[in-house]
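One structure coming up, written as structure tokens, with questions to follow.
As you look at this complex, bear in mind that one protein chain is not there, while each of the others sits in place.
On to subunit A.
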Amino acid sequence: MSRYRYVWFLLVSMLVPGLAFAAGDTVHWMTPHYTFNRTTVIAGARYFADHCMACHSVSSLRYEYLTADLGMPKKEVKKDIMLPNGAAFKKTIVSPMPPDMAAKWFGKPPPDLSHMDRYLGSKFIYTYLLSFYWDPARPSGWNNYVFPMVAMPNVLAPWGGTVGPKGQVIYPGKLSPAEYHKKVADVVAFLRYASDPSYFKRMALGPYVIGILLLFTILAYLLKTAYWIDLKKKG
């Protein structure tokens, strides 16, 4: 039986490396610390536009939602978020990189990040972004602890710094670790919003809907007791 256990572990670890490590409890998943509100999501959207959007699309999300949902001024969306690649305010966020070219350059096209937060979870994305290390054996020069042999280079290295395989700092980043972690957490917040833009609507509406139904429940209960009281009298 134990022979198969290794076969299973091997199979699973070939499919999704991160999850296999989770099963073996060798990865310490880091929790991103952020308050999930419009401010962090907008900050995350700005970082995302600066560092991620050149390669990654968020093809389910439209630019206009940043204004309609999050209250970011239309002017700022046009200036800071939209890339000069023919993007339109009403259209979805699509990277200017042609997928077939991207496949040629990186080995495979960068994935669409629309639903990535719901697929892999905030903890995975956060830990993944903070787990790059310098590995000259890789074509890009980068490797990742939670996603070994990843095709993506560490684009955030100038801010977070470069570390070696054993965690030793090779070049320090422009930001302090605390600032850098906050920045990455904001990106995670944006991806969380992108995977479910109904979040803020739900939070705003929820209390009213529940309140009305509770009122209905109380009235229904009073109605029920009013009817059933004559049954009690009869015994």
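By our rule, contacts are C-beta pairs under 8 Å (C-beta built on N, C-alpha and C of every residue); 3 or more make two chains touch, one makes a residue touch a chain; residues count from 1.
Just so it is clear, contacts and distances are computed from a predicted model.
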item	value
Listed names "Sulfite dehydrogenase", "CbbX protein", "Cytochrome b" or "Methoxymalonate biosynthesis protein", with the criterion being the UniProt name of the chain not displayed	"Cytochrome b"
Hidden partner interface residues of subunit A, rising order	1-2, 4-5, 8, 11-12, 15-16, 19-20, 23, 60-62, 65, 114-115, 118-121, 195-198, 201-203, 205-206, 209-210, 213-214, 216-221, 223-224, 227-228, 231
